[in-house]
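Now for subunit A:
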Amino acid sequence: MLSESLEVEKEIVDDFKKILGADFIDGQVQRKGRVYIKVKTDAYKKAIEHAVEKWNTYHLSTISGVDLGENIELLYHLLDPKAKITITIRTEIPKSDPKIGTVSDILPSALVYEREVYDLLGVIFTGHPDLRRLVLPEDFPEGVHPLRKEWKPEEVK
Partner candidate 1 sequence: MSVEKRIFKIPVGPQHPALKEFEHFVFTVDGERVIDVGFRIGYTHRGIEKLAESKTYIQNLYLCERICGICSAAHQGCYAQTVEELADITAPPRGTYIRTLIWELERIHSHLLWLGVAAHEIGFDTLFMLVWRDREVVMDLLEMISGNRVNYAMSTIGGVRRDISDELKHKILKGLDILEERTKYYKEVCMKEQTILARAANVGILTREQALKLNAVGPTARASGVDVDLRRDDPYGAYDEVPFNVIVYDTCDVLARVLVRVDETFECINMCRWLLENLPEGDIRTKFARKIAENEVVGRVEAPRGELFYYIKSNGTDKPERLKVRTPTLANILPVCEMLKGGYIADIPIVLAGIDPCFACMDRALFIDENSEKKWVWSREQLRIYSIKWYKEHGNEVVRERWKQ
Partner candidate 2 sequence: METIELLILLLKFIVFPGAIFCIAYGFFLEWFDRKLYAKFQNRIGPLLTGPKGLLQPFADFVKLLAKEDITPVGADKLGFTLTPLLTVAVSLFTLLFIPIHSLTGVLSLPGDVLLVLFISTVFGLLIMFAGYFSGNRFSMVGTERTGLQFVGYEIPFALSVISVAAAARSLEITNIVNYQVNILGLPLIVFTPIAFAIYLISALAKLEKIPFDIPEAETEIVGGWQVEYSGKKLAFFRLATDLKMVFVSGLAAALFLGGPYGPSIPGLEPIFYTIWFIIKTLIVMFILSNLRSLFARYRIDQVVHGFWKYMVPLAVLQILIVEGLIFMGVI
């Protein structure tokens, strides 16, 4: 990739740095059209709001949850189809107390994705109107979330 073609992406990172101030942890341009912004948990919603308003990334592709050991990392993949840019807002929350506010008031499609993350990783989205399991059966044991690294498929045997 040529470096001059990444101007917009760099501008996005700078913009987020300016808006979020101390809550901005890291910004990264991976390649053309791929921007990763790491923010503190308190400011993630502000960051998403800003991305939707300023950069028009109205399309939430999905929310990915990754188990990092001590923490769970949440990645909100936002896409602006016209500008061909994907902004990924990432934030970490402690595994011992996995709580974060919902974004379904800004992006209604998050209703389903948040349920999926809750189901598989046990992240509780406060303010979600209907936080139930999405894909696992109803009689699955409470508090067991299989995508966490400590959970092994052998456990059920």
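Picked so that all candidates are chains of the complex that A comes from, given by their letters.
List of remarks:
Here is the rule we go by: a residue touches a chain if its C-beta (ideal position, glycine included) is under 8 Å from a C-beta of that chain, and two chains touch if they have at least 3 such contacts; residues count from 1.
Nothing here was measured: the structure is a model prediction, and the numbers come from that model.
Among the candidates 1 or 2, the one in contact with subunit A in this complex is 1.
Contacts from subunit A toward candidate 1 in the complex involve residues 30-31, 33-34, 58-62, 64-67, 75, 77, 79, 81-82, 84, 86, 88, 107-109, 111-113, 116, 120, 133-137, 139-141, 146-147, 153, 155-157.
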